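Only one protein chain is missing; all other protein chains are in place.
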Amino acid sequence: MRKFFGFSVLTAVTASVTIALTKTASAAVDPETAFIFNTLSFLMHGFLVMWMAAGFCMLEAGLVRTKNTTMQCAKNITLYSVAGLLYWLVGYNLMYMDVSGFMGSFAIWSGSDDVITADGFTGDGSGYAASSDWFFQMVFVAATASIVSGTVAERVKVFPFLIFTVLLTGIIYPIQGSWTWGGGWLSEMGFSDFAGSTIVHSVGGWAALAGAIIIGARTGKFGSDGSVHPMPGSNLPLATLGTFILWLGWFGFNGGSQLAMGSAADVRDIATIYVNTNMAAAAGVVAAVILNQIIYKKLDLTMALNGALGGLVSITAEPLAPSIGTAVLVGGIGGILIVVAVPLLDKLKIDDVVGAIPVHLICGIWGTIAVVLSNGDASFTTQIIGIVAIGAFVLITSAVVWGVLKLTIGLRASEEEEFLGLDRAECGLEAYPEFGGGSGRV
Amino acid sequence: MRKFFGFSVLTAVTASVTIALTKTASAAVDPETAFIFNTLSFLMHGFLVMWMAAGFCMLEAGLVRTKNTTMQCAKNITLYSVAGLLYWLVGYNLMYMDVSGFMGSFAIWSGSDDVITADGFTGDGSGYAASSDWFFQMVFVAATASIVSGTVAERVKVFPFLIFTVLLTGIIYPIQGSWTWGGGWLSEMGFSDFAGSTIVHSVGGWAALAGAIIIGARTGKFGSDGSVHPMPGSNLPLATLGTFILWLGWFGFNGGSQLAMGSAADVRDIATIYVNTNMAAAAGVVAAVILNQIIYKKLDLTMALNGALGGLVSITAEPLAPSIGTAVLVGGIGGILIVVAVPLLDKLKIDDVVGAIPVHLICGIWGTIAVVLSNGDASFTTQIIGIVAIGAFVLITSAVVWGVLKLTIGLRASEEEEFLGLDRAECGLEAYPEFGGGSGRV
Partner (left out) sequence: MRKFFGFSVLTAVTASVTIALTKTASAAVDPETAFIFNTLSFLMHGFLVMWMAAGFCMLEAGLVRTKNTTMQCAKNITLYSVAGLLYWLVGYNLMYMDVSGFMGSFAIWSGSDDVITADGFTGDGSGYAASSDWFFQMVFVAATASIVSGTVAERVKVFPFLIFTVLLTGIIYPIQGSWTWGGGWLSEMGFSDFAGSTIVHSVGGWAALAGAIIIGARTGKFGSDGSVHPMPGSNLPLATLGTFILWLGWFGFNGGSQLAMGSAADVRDIATIYVNTNMAAAAGVVAAVILNQIIYKKLDLTMALNGALGGLVSITAEPLAPSIGTAVLVGGIGGILIVVAVPLLDKLKIDDVVGAIPVHLICGIWGTIAVVLSNGDASFTTQIIGIVAIGAFVLITSAVVWGVLKLTIGLRASEEEEFLGLDRAECGLEAYPEFGGGSGRV
């Protein structure tokens, strides 16, 4: 009788409970208990988002060629580390402390004493431990950096890439983040981006786009006659694993962005977010699979994977307000955008190794616009202003950083190194030294 | 002194606390706090079960040959998506709403308005958010579908398989589920299946068995002289990863099936379930390893992996009532059944690519019978009635669906496609395009 109990009660109490469980009903939970729940939500959802670092790594390691796989792994674990250190040294304060319109405290250490001091977190927020919030915010900035590494894979040199990561996670991401989540000017205008379709995903996408254009395509990817040379991913089960990890992590990404779990209303909202997040991803898969089958008569696994991710990015700006049907619609359109945008990028001769631009940039924009479908407080105009302002800021600052790196220490591996593979050229280790041809194979 | 505190208190208060912490002791937790705990249990344990989708995918991708690996990944992520959509559109209501003996409301949308409406979940159950429960139930139906895909791998065409998934997750699973968990006739008889040895695992197993028989064995698997041609899995570390994922997810599967965490008694039960679940799996591994060593003088990894899964399925029908010793016994017998049943299926010329029938069907039956070892409320006769009724229903309905698909759009890839591999034939992508021979190798 596993559900009989639940079912019978459900029928009876629906109407009254729905009214009772408004945000104000949380008085019943004592403040310290609520503090524990809120903090636990940041920690549990935070470790799920941390796990997304492994997801991006596996996805990208599976979608590059064997000869660049070691490098892709090395870049991903290092960028996750760099993101955490920079967000501690600079980013968090820039994003959340003393934000007055444009950005917060640009103090590397001293400006953040009341939250982050040399002795670590000494303060606690009203209702949650400050360090749990910091942990949750930190794994978000790491996600942004992970997006970039996929697009520019297989030809960018690692140390210029890591310098870009330093600036992205320490400066660029936090400044635009302060505009909305830090309480800056976009927040005051009413821009709405619940868990970061724009603030996390399209930011990563814009930075990746700038990189892809400035670094250029992989040698041989685009023929002078307009032909596109496919360079298939070397390990598709690994890419699939990465997608499943990301899907799992997204429950933390969106669910934790409720920022509280200390009341029935909050945890009910988190439950709704889980369901909408899952259904948008499912719809993204099914839409991408069906459309791809119609157009190409093939079940292209990479489209199914990116369809899931496209659905997830699309629902991220508003995973709470939509009905399930709307979530399915939002995610399904995300899946369709993937199938449409991937060949479009090829036509534009933009070489995006893992498809991160369709997933994170295009679906990020779509998701941010789609907020108006379900959230009555959101305005179409304001959503567009937010998308354009953040996009322009990130595209320009990223382009400047990529450009300066190109002109100074150089961005690209030499053609010889690219042919040999970055694993041998920069890592000195092959990913699969015993498997037919190893990483030397083009 | 990490444990000194705990140890000293443990000795002192055992007797009294044991009495105090009965189910009725939960009055001390205020209702809203209990609501949060209950909902959190569904969400946390639900995401662990969702993660099992990745486990099934990795297990199956590792146990098929290279040339069918992409397809196995594509099928698994798509079936997880289809299961969620169908359970939303049809399945949940059929299983839980207005169940009167045989099944619930066979209304695609309108019949479930008071729980699932076009606006999403608006109702809350007594003590938990309705959508958290829905999420938890949904990932269970996906597990059932995942079981089938392993058995019929390497020769079934993908779209007929997905149509079968639609009917399994939308109709077949929910109807039999309504009999027990929905409060139907088996529930009234007292059939006991805590987390689904029968209702989830053997249902998947019966559907897989029907498929394996109707689709037939892979070309070349069984010689006309009774010989069995081994077709070894192409990536055993991936299969091992899948097993570890499933083991982890099973804490959610069994632990979350307590359906509540809002009292000390409930969380204590969940803790007991974690321990019993783990010990049954451990015993399954050790029993399978030892027996296999005795019979074949080899440490067969696939037997160790399926031994773990066999132990887990065996304890699933009753993970709470057994002592640890009984859990070890139940799981150990599960491991032994694996070693015995795998060659038996070969003798019967049933081609089960990943060993899902021994794991989920045979151990599912064993686990459901084993309930009577520890649960005094269970009756042997009723357990058998449940096993037979559900088995007959699922075997027959599945056979009809597989049969109709075979006679209409066809179920099997052509011999040429099978030789080439489904990755090239239906996906147009190789799983490991650079590794010796790629997926074209037989």
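Assorted remarks:
Which chain is which? They are A and B, in the order written, and residues in each are numbered from 1.
The rule we apply is simple: a contact is a pair of C-beta atoms (placed from the backbone, for glycine too) under 8 Å apart; a residue touches a chain by one contact, two chains touch by 3 or more.
All values reported here derive from a predicted model rather than from experimental measurement.
Among B:Met44, B:Met71 or B:Val139, only B:Met44 touches the chain left out of the display.
Taking the whole complex into account, chain A touches the unshown chain at residues 30-33, 35-36, 39-40, 42-44, 46-47, 50-51, 53-54, 57-58, 61-62, 69-71, 73-74, 76-78, 80-82, 84-85, 88, 95-97, 99, 114-135, 137-138, 158, 180-183, 187, 194, 235, 238, 241, 257, 259, 426-437. Mapped onto chain B, the footprint of the missing chain covers residues 1-11, 13-15, 17-18, 21, 25-26, 28-30, 33, 37, 44, 48, 65-66, 232-237, 240-241, 243-245, 247-248, 251, 255, 261-264, 267-268, 270-272, 274-276, 278-279, 281-283, 285-286, 289, 296, 298-302, 304-305, 308, 322-325, 327-328, 432, 435-437, 441.
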